[in-house]
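In this view, the complex is presented without one of its protein chains, the others remaining in place.
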Amino acid sequence: MASTVTELDRVVIRFAGDSGDGMQLTGDRFTQEAAVFGNDLSTLPNFPAEIRAPQGTIPGVSSFQLHFANYDILTPGDRPDVLVAMNPAALKANLADLPRGATIIVDTHDFTRRNLDKVGYDANPLEDDSLAEFAVHALDLTGLSVEAVKEFGLSRKDAARSKNMFALGLVSWLYGRDVAGSEEHLAAKFAGRPTIRDANVAALRAGWNFGETTETFAVSYVVKPAPVAAGRYRNITGNTALSYGLVAAGELSGLPVLLGAYPITPASDILHELSKHKNFGIATFQAEDEIAAIGAAVGASFAGTLGVTATSGPGVALKSEAMGLAVMTELPLVVVDVQRGGPSTGLPTKTEQSDLLQALHGRNGESPMPVIAAQSPTDCFAAAIEAARIAITYRTPVMLLSDGYLANGSEPWAIPDVAGLPRIEPGFATEPNHDKGDGTTDFWPYLRDVETLARPWAVPGTPGLEHRIGGLEKAGTVETGHGNISYDPDNHDRMVRLRQEKVRRIADSLPPLEVDDPSGEAEVLVIGWGSTYGPIGAACRRVRAAGHRVAQVHLRHLNPFPNDLGEILRRYDRVVCPEMNLGQLSRLLRAEYLVDVRPITTVRGLPFGAEALSADLLAHVTETPEPTA
Amino acid sequence: MASTVTELDRVVIRFAGDSGDGMQLTGDRFTQEAAVFGNDLSTLPNFPAEIRAPQGTIPGVSSFQLHFANYDILTPGDRPDVLVAMNPAALKANLADLPRGATIIVDTHDFTRRNLDKVGYDANPLEDDSLAEFAVHALDLTGLSVEAVKEFGLSRKDAARSKNMFALGLVSWLYGRDVAGSEEHLAAKFAGRPTIRDANVAALRAGWNFGETTETFAVSYVVKPAPVAAGRYRNITGNTALSYGLVAAGELSGLPVLLGAYPITPASDILHELSKHKNFGIATFQAEDEIAAIGAAVGASFAGTLGVTATSGPGVALKSEAMGLAVMTELPLVVVDVQRGGPSTGLPTKTEQSDLLQALHGRNGESPMPVIAAQSPTDCFAAAIEAARIAITYRTPVMLLSDGYLANGSEPWAIPDVAGLPRIEPGFATEPNHDKGDGTTDFWPYLRDVETLARPWAVPGTPGLEHRIGGLEKAGTVETGHGNISYDPDNHDRMVRLRQEKVRRIADSLPPLEVDDPSGEAEVLVIGWGSTYGPIGAACRRVRAAGHRVAQVHLRHLNPFPNDLGEILRRYDRVVCPEMNLGQLSRLLRAEYLVDVRPITTVRGLPFGAEALSADLLAHVTETPEPTA
Amino acid sequence: MTTVDLPAPTLTAKDFSSDQEVRWCPGCGDYAVLKAVQSFLPDLGLRRENIVFVSGIGCSSRFPYYLDTYGMHSIHGRAPSIATGIATAREDLSVWVVTGDGDALSIGGNHLIHALRRNVNMTILLFNNRIYGLTKGQYSPTSEVGKVTKSTPVGSLDHPFNPVSLALGAEATFVARTIDSDRKHLTAVLAAAAAHRGTSLVEIYQNCPIFNDGAFEDLKGPRAAQRLVRLEPGLEVTVDGRTWQHDPTEISPTRQFALSRMDEAEAVPIGVFRQVERPTYDDLTRSQAADAVADRGRGRLQDLLDSGDTWTVPGPSATPDPTDFQEEPCPS
Partner (left out) sequence: MTTVDLPAPTLTAKDFSSDQEVRWCPGCGDYAVLKAVQSFLPDLGLRRENIVFVSGIGCSSRFPYYLDTYGMHSIHGRAPSIATGIATAREDLSVWVVTGDGDALSIGGNHLIHALRRNVNMTILLFNNRIYGLTKGQYSPTSEVGKVTKSTPVGSLDHPFNPVSLALGAEATFVARTIDSDRKHLTAVLAAAAAHRGTSLVEIYQNCPIFNDGAFEDLKGPRAAQRLVRLEPGLEVTVDGRTWQHDPTEISPTRQFALSRMDEAEAVPIGVFRQVERPTYDDLTRSQAADAVADRGRGRLQDLLDSGDTWTVPGPSATPDPTDFQEEPCPS
């Protein structure tokens, strides 16, 4: 029984163990407990690249980090306050990330000579003073778990596997969390295997009781609920939110959705998720490759469905040619790129923002495509709907950028009221649109809306609108919309500019940008896009807390840029752009606005740490301004 | 017999007829005559997109334009002084390009009602006054040809096919050209078919004699030889020059060459040409698609051959992922992109410069690749050697940009002396390069040259250097070159920057840029890249001839930019960049140097006309400068 | 074949001709096939608007422009994927793919074999002229070994595919072969292919007078009788010394495959090699969707969003000013 309960604003905890140790489940459950309790939170799972790297090795370590707080937080946290390490590899792989004074809960069971050797520990770190600067709780979690479940007659191996639930119980106790939800979860999950269920529940309870009854921990903690708006919440990852956004786009437009996809990390879960929702008129097609996947999506769009394809960078590269076809045929299409570490196969399980320029320019010819990005796991929902809105309204393929961090990271989501979501109007063509001048009419597939420049979407099955489209240049301007192949030089010039202008006009449909500048007097603007939203926001808070002024603006639309962006950039003495690449947005902004945007870049396969980033920002904020002429 | 011989500086002539009329051959032969005579020249063939569009239709017109002069010229000319039109379609398709006063030689034979209807001529233009402003010579060329060859007993159809040679003879007479070379050519070409040979020669002579003996033409012309450097010359197209450059690269480096290619217009001729030179150690592999083509080239490079792949824009799109592999494995590779009208299938037979941004950015992740461009048909030779030099020296894939205009256009080429060409050193690794510290050595495939950052190229078959490379991130910095897979965040950051820096260092090997500024006092700089070299040069001459100052610089290297480029750009008050796209180089320069580069763009599938471009330049040159603060 | 019955309008070949000028070379075999298809389409008894032609790139791939139906002239080799999307999205359409030997078997080979094994509802017309026409005459994956072309000046080296064998090895349910010059046979094969539910592959020998003239000359005119074997159900055939009665509906493809190897000897079989029933990918997709609705009801978006572990925060509570907080001590 703990003598003291200390109140904290925030805690970062990391569960780490072998891939087989169930750390992702432990993290998920603790996240759920924190969420239900009312904390704000943000998570960062970290998987090994191998399916099952050899047991006990560094590459085999799987971890899950959770940041929870009594206020609204923006990142999964830089450095864990608490590390739960299930074996020597987990300890070694994560130690460097811990701040001095951090708490380490370690399962001593696997600290055998053999396991220590595997990871290159000459001496047992639990026995020398290498962990002196941390608060270490070395416990035989495995042994305690086996003991706790012995009544169920499991094999030793199966019994030992309940150690993750023991750890969950212990940590739950430490932060005063209720394990009832997790018990229910286990009951549901192992409904068909009662022994396993009961053993897991027993281990969970034993862990909690261990904290409560032994005097191992002198202090337990409480992190009060965060003040959040009333409503119904759930925890959600970016890939799930993005999938739900696609389901919503189908419902809001009244269109069936066809996802053509070829599995690839970290995008596969979108295929997995959508394949569960066939009763929403969603079809999923696992294609033979990425090209066939987008091909099927283009075909589906031609047939009056919302075609979607989801992949990661290497898959986008393969889809380049087919995206060009969608640009040329002006068909609605959503291409999701869940970015990962590149180039080539790169670092498949890590995050990066390095496909922005590929998204904009990775096609032959002048092939303009709108590009938008999601900024947080929950925002993936709205971003998917926005991608569909643009695709359907403007009859264009749209690239929706997410990344590995958003994809697998989670945070609480205020579940939207469906009634409040905006409808999307497919506006199918239903009758001939062109007067032949001889009293009869016919259908011109490229006769455009004079405002949006969108062409009509005439779906097979509609009588009288039979037409042919294709990848060759055609006469398809506002005046000459018959869409027949044209090799006329002037027509081509007009068409190239027209396709560009159509995309540009999307900007006219966007709301003004929101610049976050509490002081109203910042001289430095920090601009970002995509998943850096949280870290940039957290870093700005720190800079402000240190007494400096800084403004933040974050872009959802990367092509076209919002109409007011140039004006905003020019308003500041200095513009800084943190990115998880070598400065791709910076280049685009410099080219477009001739503003000396300064990049801050990291390409480590990990999100920016708020601490390091705030130091970088501070350098820019406090730098003496150059003399202006 | 002509009464007068007038001397001219330059003539632009266009031969136009049905695809089956042999206009390309006629143009080629006349080009050769002009070349041998010593004129400078430049050509622009224009093929229909169809193999054989229906006879007599506008889409079926094939034309060949030749500009020849007594001074060094830079373009195939804007507007023909002389049009040879073999049928109504050829007349109609080309009329708009003629300046007032131009000469039209037209074959009346096909001006039947049926043929006039096919192209929408209500009245016969030869019979009304619609051609009043031109000097029209309406001749029954077909009839005359049939008559000329009747002794050979050909079918009427075959006899009529000799009309292109009749026309060639006539035009040769008109410009005082000798037809002996063409006679030899026909003799060789139809060696196996003597009747055809003799008929063609007879038609050719009959055409010449027709000019000489009838009084149809009151004036004949002479265009004196251009003063050119002594030496041996030949006429060459860009695709042939590029192919020869690749053969030369093999010879200069001592490497066999393997071209992996999948046919695509306008790049196929590189495959065709190289397939003829098997006795140079050149292997050509016609692959099942563009991906397999680059795959084989990558494999060949791994095996110690110079791997090359040649394609056009849509093919580059498909090769994106594999180029990333070459970036990651750091293997030498030349990727040739003969650009054509896009996006998608676009305008396959037309020219465009719209793949520049794709070349730079069309890959997932931070995937830097050197990009260079050829500036004229003959320059394709040197450009190919330079691409190979960079690829081999820096162990990197290189993108070599050509375009449809360079590919098929031709000009006289001062044949280089092979002895004067620079050698390229493959510098294969032959022995272990890393001291293990225990007295033994091993081979580290990513242990770099500290200067170029190039990694060793160790070829299978070399004992002791066995190693594995791949698309995953590896530890391959200057310090840690073992190249094992690494998921370490800091290593990845270092590697991404290192690959970028390796490409940047190529700039250190480049000579200073040459700025053409005869006055030395220009305030406006015109910058270009690729095939706009000729038109920009011609336009600058005009601007200067009109009494204005303008400087010109032309880029071979698009990535990295030459080290002195920024300084040069900043030297001028105004920088203008003409491009056959929507301003792709402009964007790159603006982003890199924050200089307000002004684009002049045309996307008509045709090169800039010198006349129109000079007007555009003049507007920039004479514009009042903005007040500087 | 589409399963959705719509009142059959009375249409003629002319109704299926678009206003676009046909632009193949004079004498190209594609003309004959176009005519045959235009004449045959009315027999389908379908409305024009329920027919979609998708093609790749190549001379033959211009086909859709000439038909007054819905159509897409897509990119090289990808037509089967696009058609898969169309067929999966819509059960009421009759989906046709037009492709060449390069389009289907070179760059598009993978999509073709996957469409065949999936058995998606579409009829694939493979115009085999054993050459790349549009790019002006390079050898193709069906060109004979030793073929001299622009890209193989001393002869091609690779053994060609036999499209029928390949299709049978790829689990096809319907495979046939016909020839441009025999309108009646062509039409009969088209009818059988269109009637088949699933992926039908029809190889059409097509003459390219410009780049590969006479490739099938042997199979035309007087010699045709000896060189062609016109497959019919029940026809007695002999291959490798074994004789049997041809049965395209036989489930095992082994004897049909044997037939496809006949050309290695003397005679070239044309007609339907194989025609077996197997559920189609798109029908199965639709029935999984129907089952999902039957089991769980039509999805309700709000329910989906509300699913999983949710919690409710009661009563409105002011969101505090985020600048009041900082996540860790400030670095400076």
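Letters are used for the chains, namely A, B and C, taken in the order the chains are written, and counting of residues starts over at 1 for each.
One rule holds for everything that comes next: contacts are C-beta pairs under 8 Å (C-beta built on N, C-alpha and C of every residue); 3 or more make two chains touch, one makes a residue touch a chain.
Please read these numbers as outputs of a predicted model, since none were measured by experiment.
Trainee: Sort by label and list the shown chains the missing chain touches.
Mentor: A, B, C
Trainee: Which listed residue (C:L168, C:L186, C:V229 or C:I270) would be found touching the missing chain in the intact complex?
Mentor: The missing chain is touched by C:L168.
Trainee: Hey, which of A:S275, A:N433 or A:T452 is the one touching the hidden chain?
Mentor: Here the residue in touch with the unshown chain is A:S275.
Trainee: Any idea which of B:K224, B:H434, B:R497 or B:R541 touches the chain not displayed?
Mentor: Result: among the candidates, B:R541 touches the missing chain.
Trainee: Consider the whole complex, including the chain that is not shown, and state which of A:Q286, A:N433 or A:T452 touches that chain.
Mentor: A:Q286
Trainee: Using the touch definition from the top, which of B:G120, B:G153, B:P194 or B:G464 touches the missing chain?
Mentor: Checking each option in B:G120, B:G153, B:P194 or B:G464, the one touching the absent chain turns out to be B:G464.
Trainee: Which residues does chain A use to touch the chain missing from this display?
Mentor: 50-55, 57, 59, 261-265, 268, 271-272, 275-276, 278, 284, 286, 288-290, 314, 344-345
Trainee: Can you list, in ascending order, the chain C residues touching the missing chain?
Mentor: Touch set of chain C with respect to the missing chain: 106-110, 113-114, 117-119, 141, 154-155, 157-162, 165-171, 239-240, 252-255, 257-258, 261, 264, 278-279, 281, 284-285, 288, 291-292.
Trainee: Taking the full complex into account, what residues of chain B touch the chain not shown?
Mentor: Touch with the absent chain occurs at residues 9-10, 32, 35-36, 38, 69, 71-75, 77-79, 181, 185, 227-236, 244, 247-248, 251, 256, 258, 260, 277-281, 283, 285, 287-289, 291-305, 307, 321-322, 324-325, 329, 415-418, 460-472, 484-485, 518, 537-538, 541-546, 610-611, 614-615, 618.
We adopt the following convention: only the chains that are shown with their structure count from here on.
Trainee: Where the centres are mean C-alpha positions, what is the separation of chain A from chain C, in Å?
Mentor: Distance between chain centres, rounded to whole Å: 38 Å.
Trainee: Just give me the whole-number Å value for how far the CA centre of chain B lies from that of chain C.
Mentor: Centres of chain B and chain C (C-alpha means) sit 37 Å apart.
Trainee: I'd like to verify one number: the distance from the centre of chain A to the centre of chain B, where each centre is the average of its C-alpha atoms, in whole angstrom.
Mentor: About 45 Å, centre to centre.
Trainee: On chain C, where are the residues touching two or more other chains?
Mentor: 57, 75
Trainee: Give the residues of chain B that touch two or more other chains, as numbers and ranges in rising order.
Mentor: Chain B, residues with two or more chain partners: 59, 314, 344-345.
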